[in-house]
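If you scroll down you'll find the structure; I have some questions about it.
Complex shown without one protein chain; remaining protein chains in place.
Chain nomenclature is as follows: A, B and C, assigned in order of appearance, with residue numbering initiated at 1 for each chain independently.
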Amino acid sequence: MKSPTWSKETGLAIFKKMALIRKNDERFIATLKSGKLMMPYYSARGQECIPAAISMHLDTSDYLVTIYRGIHDMLAKGVPPKLIWAELAGRATGACKGKGGPMHVTHPEAGCMVTTGIVGAGLPIACGLAWASKLKNEKRVTVCNFGDGAANIGAFHESLNLASVWKLPVVFVCQNNRYAEHTAYAKGTAVARISDRAAGYSLPGVHVDGNSPEAVYAAAAEAVERARAGEGPTLIEAVTFRFNGHLIGDMGEYIPKAEYQAAVAADPYPAFRARLIDTGAATAEQLDAIEGETEREVDAAVEFAFSSPVCGLEELERDVVALSA
Amino acid sequence: MKSPTWSKETGLAIFKKMALIRKNDERFIATLKSGKLMMPYYSARGQECIPAAISMHLDTSDYLVTIYRGIHDMLAKGVPPKLIWAELAGRATGACKGKGGPMHVTHPEAGCMVTTGIVGAGLPIACGLAWASKLKNEKRVTVCNFGDGAANIGAFHESLNLASVWKLPVVFVCQNNRYAEHTAYAKGTAVARISDRAAGYSLPGVHVDGNSPEAVYAAAAEAVERARAGEGPTLIEAVTFRFNGHLIGDMGEYIPKAEYQAAVAADPYPAFRARLIDTGAATAEQLDAIEGETEREVDAAVEFAFSSPVCGLEELERDVVALSA
Amino acid sequence: MSESTNIAMAINMALEDAMASDPRVVVLGEDVADPEGGGILKVTMGLSSKFGEDRVRSTPISEMGFIGAAVGAAIAGMRPVAEIMLMNFTAVCMDQITNHAAKIRYMSGGKTHVPLVIRMMTGSGFQNGGQHSDFLEAWFCHTAGLKVVMPSTTVDAYGLMRAAIADEDPVIFVEHMGSYWAPGPMPQRGEAIPLGKAKIVQEGKDVTLIGYSRSMIDLHGVMGKLAKENVSAELIDLRTVSPLDMETVLTSVKKTGRAVIVHEACRSFGVGAELSARIHESLHADLKAPVQRVASKDIPVPFAKHLETAYLYSQSDILNAVRRTMA
Partner (left out) sequence: MSESTNIAMAINMALEDAMASDPRVVVLGEDVADPEGGGILKVTMGLSSKFGEDRVRSTPISEMGFIGAAVGAAIAGMRPVAEIMLMNFTAVCMDQITNHAAKIRYMSGGKTHVPLVIRMMTGSGFQNGGQHSDFLEAWFCHTAGLKVVMPSTTVDAYGLMRAAIADEDPVIFVEHMGSYWAPGPMPQRGEAIPLGKAKIVQEGKDVTLIGYSRSMIDLHGVMGKLAKENVSAELIDLRTVSPLDMETVLTSVKKTGRAVIVHEACRSFGVGAELSARIHESLHADLKAPVQRVASKDIPVPFAKHLETAYLYSQSDILNAVRRTMA
């Protein structure tokens, strides 16, 4: 399957995903601030276009592995917002009945197979999902997301090596937002570009502007195609920024002001919106309409979540192992 | 401190270490075959010249970290053979009173700080030894040995990154004997040369013929000097071969005949011996004399070990924690 | 049963039969395929020749990597049997076992699950030293979501392995190095033995002896002496140490009023502690003596033979423990 080339529709579809991710994030933060919910929340504001663009090359049968900062990945992959909201609100109707929470949302119907809270741990599991696809002769691709900090943990290394030796259909996506919690990239990472590590595993390493949907789209097209064709894994490093700190409440004192301001100036969301209009791909009204639509989708999700019941206490000791094991 | 350049004496000193390592190994295997001792033994026959050449740049205050296949490293670094023999024979006079055994020989007096049986685990510890030297403003260098298989485990990755970010005075020495237990290099390793992985940590990666004392000597000179000068770590990959399989008893069925024969033809021991004579660095008689000397040293070590008592049972629960903790 | 086999072969047969009957079963681990010798102790020998190297894969030395891969493959519908060469090496991949394999069913609200068997061997007595000999089952027993299986016979090894592979959830399967080659009866091929069920090996009325894995050898070893001392011992092989088959244990101890638990792992905070606590909680009034634990010393496993021997409990430690309960 050859990946489609960029068209006006591509841009609009990506924008729609970005808009949903953004609205969803804003609403969640507002909900936290209102006190209606309380939990650690790792906003991906600023990273929207990475999964939005990548997921254009995927369908629900493809596998997604993501992390605690992963709701953007899930939404782009097609996990219904209402299942995410209900999960985060701890309701029985949540993706995982409220048992997993934001760090563990799982929704195989959309290919969202594993969300982990342990840095780097998703990569080996992604190898296994991809290995299964290979064993079953499926054309499925596994996309595995992680941060720049995760590129310094052992599981990263073992996974890239394993995926390469076994030629697994997996695309490793490092969303390099320049910080690991409060630690700046260079203080923890001994290489200028994470993508340069790919050579150590004989696999392609691609460095892209993670603020450019076009660049991410193109890089992902090639990587996904390569994986589907059985040619093995790719490492994509998408350089980006997270505007809301490590988690909500983080005031970002460790981020130099100039860096922050430059990041705001490069915010991919307004930039892409403007570009769509400037290039005539869409009118402002069209984009307003899309944003309005996503707003209603989020409204409905919130409504669904808060009108749902929590699960009964009979669920407490269920799902530890199979019922009649 | 500038590393010395190669001289006739260098060659002889290296040969002497190689001879000791080889004699020691032969005698230990004979002792196992005689049934006088019984334990898993990981022979380094074939890898002698790597530590023999590297240790020329070190003194007893430098730190050594090695592995289960590490008696060559220890001997080259100056751990007295009798302490090793007594340890392997489980005697009270052994380097560790017989409590550690071959996989855990420790002798700080010669800088032998840690020997581990866990693949890859020595690398992080080496970082810490080097970090301590740096904190104390010592000129000490830490040399950390491991195999090709170890280059695929997470600890390798974390350590090279950490050593680079912290500019630690450590020399990582990958003794690539082409097999990890029974698994051929390429079946487990996704890169043609381990040394190519160094670029992923912005540190020098040096690929040398591990059968050439001259090449190893030169590479180590530079790496040790770099470390002593506070310029950070180096990764040396020394390609070699182990003639006695993973452990004694391993019949090597997994090694293609042609590869084995080529390795025998390239055996560094007779080759270096011949080269010393051919280049006029030594006469056959001189080298015979050195070999005779090492033979007597091993004799004495064996005698020491087997005439030593085992420790009393009061040692059983000692050394778990400090006595008066 | 005229035919005889050993535990290593029984596990090999179980893997072969499971692979033959279910295409989802795959095997992975260091050196498990035949070009690499079919396992460092040849427990997987022949499998890759029969089923291909796609289904029987030798891995790099990357326990986090390949145990994680086994978790992922299990989630995607395979039935991986992964080998961690020695139990001590679980320490390099605990995260995949305890934070992932064990918890994924729960954290996903049952959306996914991890039908994975992790085999590993261990045992002192081979002068393998401090990092290659430990019994660490208590760690896994303390982790909700894992089952821990530790057979002591050929028939159990086969049957429990079949059940472990058929199980819908992760199973830690611990093999005792010292009894791999001890001869035993040929298992009934195709027959699974349910997990979580202890076996009464011999009935008795004075004291209940409880063991698993290697300790069963030593418990068998003392039965004759006890009989001579006129002690009628009931011998239980737990086979599965988590979940514990408390029904079998409590029924027996209620009858005998005495219990001795024996395991090779260090004494403190081991499986024996949980068993002892549970027996006391349930049968306080029925106990004629406190439950006795016989286990290894709370020290790293020493190398020197005489120390290694002294690290492990001895058969006379078991006899003395029984005598203490009878006093």
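In this section, a residue touches a chain if its C-beta (ideal position, glycine included) is under 8 Å from a C-beta of that chain, and two chains touch if they have at least 3 such contacts.
Being a predicted model, the structure only gives us computed values, none of them experimental.
*Asks:* What shown chains does the left-out chain touch?
*Replies:* Spelled out, the missing chain touches these shown chains: A, B, C.
*Asks:* Decide which residue listed in B:158, B:181, B:237 or B:291 touches the omitted chain of the complex.
*Replies:* B:158
*Asks:* So one chain is hidden, and I want to know which residue out of A:13, A:29, A:118 or A:300 touches that hidden chain in the complete assembly.
*Replies:* Only one of A:13, A:29, A:118 or A:300 touches the chain omitted from view, namely A:118.
*Asks:* Of B:19, B:67, B:88 or B:125, which residue touches the hidden chain?
*Replies:* The single option touching the absent chain is B:125.
*Asks:* Given that one chain is not shown, which residue among C:42, C:142 or C:254 touches it?
*Replies:* Of all options in C:42, C:142 or C:254, contact with the hidden chain holds for C:142.
*Asks:* Considering the entire assembly, which residues of chain C contact the chain that has been omitted?
*Replies:* Residue positions of chain C that touch the missing chain: 64, 88-92, 94-95, 97-99, 102-103, 106-107, 129-131, 136, 138-139, 141-142, 144-145, 242, 265-266, 268-274, 276-277, 280-281, 284, 287, 289-293, 297-300, 302-303.
*Asks:* Which chain A residues touch the hidden chain?
*Replies:* Listed in rising order, the touching residues are 38-40, 87, 90-91, 96-104, 116-121, 149-150, 152-155, 180-183, 187-189, 253-254, 310-311, 313, 315-317, 320.
*Asks:* Name, in rising order, the residues on chain B that touch the hidden chain in the full complex.
*Replies:* Listed in rising order, the touching residues are 63, 65, 94-100, 104, 106-108, 113-114, 116, 118, 121, 123-133, 135-136, 154-155, 158-159, 161-162, 165-166, 318-322, 325.
Here is the rule we go by: only the chains that are shown with their structure count from here on.
*Asks:* Take the average of all CA coordinates in chain B, do the same for chain C, and state the distance between these two points in whole angstrom.
*Replies:* 36
*Asks:* Could you please state the distance in Å, as a whole number, between where the Cα atoms of chain A are centred and where those of chain C are centred?
*Replies:* 40
*Asks:* Rounded to a whole Å, what is the gap between the Cα centroids of chain A and chain B?
*Replies:* The mean C-alpha positions of chain A and chain B differ by 45 Å.
*Asks:* Could you check chain B for residues that touch two or more other chains and list them?
*Replies:* 152-155, 187-189
*Asks:* Which residue numbers or ranges of chain C touch two or more of the other chains?
*Replies:* 59-60, 62, 64-65 - these are the residues of chain C that touch more than one other chain.
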